[in-house]
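Pasting in a structure now, in structure tokens, and then I'll have a few things to ask.
Only one protein chain is missing from this complex, and each of the others stays in its spot.
Entry: chain A
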Amino acid sequence: MLELLQRMQARLDASPHMLRLGRLISETVLLRVDGDEYYLVFDKGHLAEVVPGPSRKTPWRFAITTDSEALREFWKAHPKPGFHDIFGLVTIGRAKIEGDILAMVKNLRFFKEFLALPREEALA
């Protein structure tokens, strides 16, 4: 997962439109996958750091908790219904979002496109 997140980090840096969308975003997002924690530290639209957890000292703005099997389906070019969107994963009970959800919603296109970056690899 860490390696994949690092690939997403590089892909984000190579996506000018996403850096433009995210230019005001400097937040830490906690991603939990199969119980493993990853702190995604965004700085002005760049993913500055991916810090594996657990950590009790790292504050985060919002957290997304899911599982690797759900993400594998989510990242397919044509996921099954419900697996095609992060809110879909939430509605089918395969993900939950905690914390300041409004911070996510205000920048929803950026965070959705970031989370879907491996789907572009699937399409490639």
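Rule of thumb we're sticking to: contacts are C-beta pairs under 8 Å (C-beta built on N, C-alpha and C of every residue); 3 or more make two chains touch, one makes a residue touch a chain; residues count from 1.
In this section, contacts and distances are computed from a predicted model.
A.B. asks: Name the omitted chain as UniProt records it, choosing among "ABC transporter permease", "Sarcosine oxidase subunit gamma", "Glutamate Aspartate periplasmic binding protein GltI" or "Pimeloyl-ACP methyl ester carboxylesterase".
C.D. replies: Missing chain, per its UniProt entry: "Pimeloyl-ACP methyl ester carboxylesterase".
A.B. asks: Extract the touching residues of chain A with respect to the undisplayed chain.
C.D. replies: So the residues of chain A touching the missing chain come out as 77-79, 81-82, 84-88, 90-91, 102, 105-106, 108-109, 112.
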